[in-house]
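Only a single protein chain was left out; the remaining protein chains are all shown in position.
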Amino acid sequence: MSDEKKTGRERAEEWWQTSIMEMRPGLIRLRGYEIQDLIGRVSFPAMIWLMLRGELPSEDQAALLGIALGAAVDHGPQAPSIAIARMAATCGVGINNAMASAINVLGDVHGGAGEQALSFYGDIAAAMDGGTPLAQAVKTRLDRFFAEEKGYVPGLGHRFHPVDPRAPRLIELTREFAARGVVGGRFADIAGAIEAEVAARKGKTIPLNIDGATAVIYGELGFPPALTRGLFVLSRSVGILAHAWEQSQQSDRNKGPLPREWLWAYTGAPARPFPNDTE
Amino acid sequence: MSDEKKTGRERAEEWWQTSIMEMRPGLIRLRGYEIQDLIGRVSFPAMIWLMLRGELPSEDQAALLGIALGAAVDHGPQAPSIAIARMAATCGVGINNAMASAINVLGDVHGGAGEQALSFYGDIAAAMDGGTPLAQAVKTRLDRFFAEEKGYVPGLGHRFHPVDPRAPRLIELTREFAARGVVGGRFADIAGAIEAEVAARKGKTIPLNIDGATAVIYGELGFPPALTRGLFVLSRSVGILAHAWEQSQQSDRNKGPLPREWLWAYTGAPARPFPNDTE
Amino acid sequence: MSDEKKTGRERAEEWWQTSIMEMRPGLIRLRGYEIQDLIGRVSFPAMIWLMLRGELPSEDQAALLGIALGAAVDHGPQAPSIAIARMAATCGVGINNAMASAINVLGDVHGGAGEQALSFYGDIAAAMDGGTPLAQAVKTRLDRFFAEEKGYVPGLGHRFHPVDPRAPRLIELTREFAARGVVGGRFADIAGAIEAEVAARKGKTIPLNIDGATAVIYGELGFPPALTRGLFVLSRSVGILAHAWEQSQQSDRNKGPLPREWLWAYTGAPARPFPNDTE
Partner (left out) sequence: MSDEKKTGRERAEEWWQTSIMEMRPGLIRLRGYEIQDLIGRVSFPAMIWLMLRGELPSEDQAALLGIALGAAVDHGPQAPSIAIARMAATCGVGINNAMASAINVLGDVHGGAGEQALSFYGDIAAAMDGGTPLAQAVKTRLDRFFAEEKGYVPGLGHRFHPVDPRAPRLIELTREFAARGVVGGRFADIAGAIEAEVAARKGKTIPLNIDGATAVIYGELGFPPALTRGLFVLSRSVGILAHAWEQSQQSDRNKGPLPREWLWAYTGAPARPFPNDTE
C-alpha cells in the first residue's frame, strides 16, 4: 500500500510492527505457531530459541541451550548484581524492581565477557573460512590482541577460581553433542586452541572460564555475539530472583553493604567553616 | 560462635549470608550440589526450581514449571513492558539496560495479577483445609470479594481476548499431570469452581485468563503467591529480550511511541507572557 | 470533536495528551510560557515547581523548595541507593544506568518516609480544618497510630543520629519563612506538637528527622504527599550522581559489597551428591 493511502491507524500500527508475535481477539501466534500448539510441546529453552531465532530448534539443540542457561545462574552475593538484588529487596520495592536494578548492571564489564569471547572466536572462525588453519588463525588473532587490545584474553582466566568447575564440564558436554552431530564442535576447538596457545606463550595454563565456555555453546548453536549478553541476563535472572526472594523473607530494612554498625572511611576535605564565617 | 569472638571479617561475611550458594576457589555448590554435577543433568526449569525452592524437582514437576514459564513469554508491543524494551533499545543503552527498564514495570498492575489470583485460590484452599466444601468455600470468598474488594475477580477475564487461548490449554495440561499424580489438581478445581460460580452470578462466563491459569500451575507446584511475580518476570523476560533484539537490528534512533511526524495533543494553559512582561 | 470524526492521527495524539508542554517546530512552551522567556529568569527550583504545579512560584517559595531539595542530597555509602550507584558504576554501564538502578530502590522503605509523614500531618490538618484544636488533633491521630498502625511515628527518630542535624535547621528556616509570610507555618506547628506529645507519652524526646522536616516544608508549600517521594528522588539523585562519578574515576571492576578477598557465610544444605549417584 502506498504511504499516501495509509490511514493514521495503519501508519501507527506499522510503527510498532514486529515479526515475533501476531494477535487478534482469541488468537496468539508466536513466529507463526498458535500458542496452544506450542504449550506443552516445546521446552522452555525451545521457546526461548523460537522467540529469538524465529524457528523451532531440535530437541537436542534446545537441551544444549538449556545447559548453558542453567550453568550461569548464580555467582553469589559478592557479585554486584546479586548484592544489588538483595539490597533492593529490603527497600520497599517490588520483586520485579529488585530484579531490574540488578539486571541493569550486567553491562560490558559484569555481563559482557561472553559477547567478547564469542566475537573473538568468530574472528578466528572467519579466518578459517578463508582457508587459514586453526592454529595459525589463533596465533594471528592473539598476536593482534597482545599488540593492540591487551588486557585479559576473552574467555580465559578467573580472579577467584584457579579452574572454574563449570567450564570443563560445559566443554565436555559440547564434545558429546558434537559427537552426536548436534553441533559441529568448531568453537570448542577454537577455545581449546586459544587456551593452548596462551599457555605456550605464558608458560602456564590460564583455563577457560564460564564466559568462554558458554560462548562456545552459544557459538556452536549459531547465536550472534550480541545476543549472548541477553542470554546471560536470562540465566543470571534466576539467581537474582532467588537471592531477592531469600532476602525478602528476612526482616532487614534498607540493607547496606556493610554491617549496620559500621560506616565508611572518609578521605575528603577536612572539616571547615562555611566561607566568611568566623568560627 | 559468640558475637564478641567474631572477627570483623566473620561479621561481614555473616552480613551477606545465604543458603543458596557456597563457593570456594575451584568449587561452586548450589543448594549443596556441586555445579558440575548439575550441569547437563537437570533441565533449565529444574535449575530454576532448585534455586528458588532448595530441592530438586522431579522431571515431571520441572516439565510443568517449564510449561507455565513458556506460556507467558510475550503479549506483543502494546504491552507497556514490550514497548519500553523496544524504545530503550534505540536509545544507545545495552540490551541488559533495555531489559531492566522493561522488567521494572511488571508491577502490581502489569505483572501482579498471577500473585493476586494465587492468593485468592489459597484463601479457598485454606477454607477447604478447615473442612469447608469447595463450592461453599468459593461462594464465601466471592461474597467477600464482591462486598469488600470489588473490581475484577482475580484470574478471570481479559480486556482483549474473549477466550485467552493459553488458559484452556494450560488447564488441560494441568489435568493431565494431575491424572498422572504429579500434582493434586486442587487448584485447577478451585479455578474451575470460581469460573462456574461467577458465571452463575453474572449470567455469562468470564473465562480464566493467562494469569489465572499460570497461578493454578504455580499453586499446584507449591509456589507461594509472592514468588509467582518473579516467575512471571523470568517468563516475560524472554519476550522482552526478543523484542529488544529485533528492534536493535533496525536503524531507529530514539524511537518514540508514535510515528515520528506526529506529536501529542496539548491540553494545558494557553500561551502566556512571562509575568510582568509587557508583550 | 466527536470521536467518530477524529482521524487516526488525532486519536493517537490525544492518547499522549499532556498539559505540561506544547511543541511545534521552533517553539517550546512549558505550562504556557515560551521556554526562552523562562531560561535565565527562573531558578532551577522554580522550574521544578512550574513543571510539577503548573504555575510559577514566588522567589521565596522557590528558595524554600530549593532548601528542602538541597538538604537530602546524600547519606553516604551505607545507604543502599548510594552503594548500588557505586557498584553499578564499576560494571560497565552508563552513568544514567547507574543512577537508574539506585533511584529505583528509593521505595516505600528507603524513600517513602516523607510521604508517610506528610500524610500524617495532613490528617491532623484536616481535623483542624474541622474545628479540632491542634493539641487534640495530634492526640487523636497518635491514639489511632499506636492502636492500629504501630511501628515508628512517621517523621520522628533516626537509627543512627541522636539528633539529625538537618532537621532543626530546616524547621528554623521554615519559621523564618513563615515569619515573612511566605508560608503559614501550620505544618511546622503540627510537627512540633507531634514531637512534644510523643515525648510526653514516652518520657523522652524522639526528635524530628530529615523526612519529617522536609515533609513540613513540602506541606507548607502545598505539595501533595505522593509528590514528596518524587522530590526526594530529585534531591537524592545528586548524591547518587556524585558517588557514581567518584567511583567511576577509580579503577575497580565489578565492585562487590565486601573487600574482594572476603566471601559470605553459607548457611544452606550441606554438600550432597546428585540423587542416585554413588559417590
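Quick notes
We just call them A, B and C in the order they show up, numbering each chain from 1.
Simple rule for what comes next: contacts are C-beta pairs under 8 Å (C-beta built on N, C-alpha and C of every residue); 3 or more make two chains touch, one makes a residue touch a chain.
This is a predicted model, so every value here is computed, not measured.
Set against the missing chain, the residues C:Ile48, C:Leu142, C:Ile190 or C:Leu221 yield one that touches it, C:Ile48.
Residue B:Ala83 is the one among B:Ile20, B:Leu56, B:Ala83 or B:Ala188 that touches the chain missing from this view.
From the set C:Pro77, C:Gly92, C:Pro154 or C:Gly219, the residue in touch with the chain omitted from the display is C:Pro77, counting the whole complex.
For subunit A, the residues touching the absent chain in the complete assembly are 9-10, 12-24, 29, 31-34, 37-38, 41, 54, 56, 93-94, 96-97, 100-101, 104, 257-259, 262-275, 277.
Mapped onto subunit C, contacts with the missing chain fall at residues 11-12, 15-16, 18-21, 23, 25-28, 30, 34-36, 38-40, 42-48, 51-52, 63, 66-67, 69-71, 73-78, 83, 86, 94-97, 99-101, 103-108, 111-112, 160-166, 168-170, 173, 226-227, 229-230, 233-234, 237-239, 241-246, 248, 258-259.
Listed here are the subunit B residues that touch the chain not shown: 7-12, 76-81, 83-84, 87-88, 90-93, 97-98, 100-102, 104-112, 159, 253-258, 260, 262-264.
One rule holds for everything that comes next: only the chains that are shown with their structure count from here on.
Copies subunit A and subunit C of the same sequence differ in orientation by 180 degrees, per CA superposition (steps of 5).
Inter-chain centre distance (subunit B to subunit C, centres taken as mean C-alpha positions): 29 Å. Residues of subunit B in contact with two or more other chains: 12, 14-16, 18-21, 23, 34, 38, 94, 96-97, 100-101, 104, 258-259.
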